[in-house]
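A single protein chain has been removed from this complex, and every other one stays in its place.
Let's turn to subunit A:
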Amino acid sequence: MEPIRKHTGLVYPLNRDNIDTDQIIPKQFLKRISRQGFGQFLFYNWRFDNDGAPRDDFSLNYKQYENASILVAGENFGCGSSREHAPWALQDYGFRVIIASSFADIFYNNCTKNGILPIQLTGEQTQKLIDRSESEAYTITVDLENKRVYGSDDFSATFDLPAYQQEMLLNGWDEIAVTLTHENKIEQFEAQETKY
């Protein structure tokens, strides 16, 4: 996967809690057998009307957010289905960083396997980012090495990320290759387990 070290980008605010992966990518688009091309279906039922025309009332369709690469949302982003098609769709659409007040566990994991950086900030901090990006074109920088987020203005925050995931994302490592360096331990484990 593509490493991510430092990223500067335009913020897209989606001020809702509990955005589930069914909304991020509805089930009718899960039938493809490749990882590519899901961006066009991102937030499909919110973005498009029944005839497939873009809806004027959904903010991702606003001109001002056209080149956004950092999505900011409320609590429990990515809840529900484990579908990895959700991070694939976000990434293919152009998002590299997701900031939320909290994340669902499976979605969070899935992001880190795909070079998307999930950042948990406090409710107050995400609200600030949402307010600013709703009123103007707002750009921030995310520095994964130092686990810091800062704006072109006075916004500055630090975040937490497990060291393992940080290392994976910074280096873009193939996790399976890393695990296979421990293959002898897996073999040992299999040799000594209890069988009924």
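Keep in mind that, in the parts below, a contact is a pair of C-beta atoms (placed from the backbone, for glycine too) under 8 Å apart; a residue touches a chain by one contact, two chains touch by 3 or more; residues count from 1.
Going forward, contacts and distances are computed from a predicted model.
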item	value
Undisplayed chain, where the name is taken from the UniProt record, one of "Phosphate ABC transporter, ATP-binding protein", "NADH-quinone oxidoreductase subunit K", "3-isopropylmalate dehydratase large subunit" or "Dipeptide transport system permease protein"	"3-isopropylmalate dehydratase large subunit"
Candidate in contact with the missing chain, chosen from A:Thr8, A:Asn61 or A:Asn109	A:Asn109
Touch with the omitted chain, as defined above, among A:Lys6, A:Arg55 or A:Lys185	A:Lys185
Candidate in contact with the missing chain, chosen from A:Asp20, A:Asp92 or A:Glu134	A:Asp20
For subunit A, residues in touch with the removed chain	15-18, 20, 22-23, 26-28, 30-35, 45, 50, 74-76, 79-84, 87, 102-106, 109-110, 113-114, 162-164, 174-176, 179-180, 182-183, 185-186, 189-190, 193-194, 196
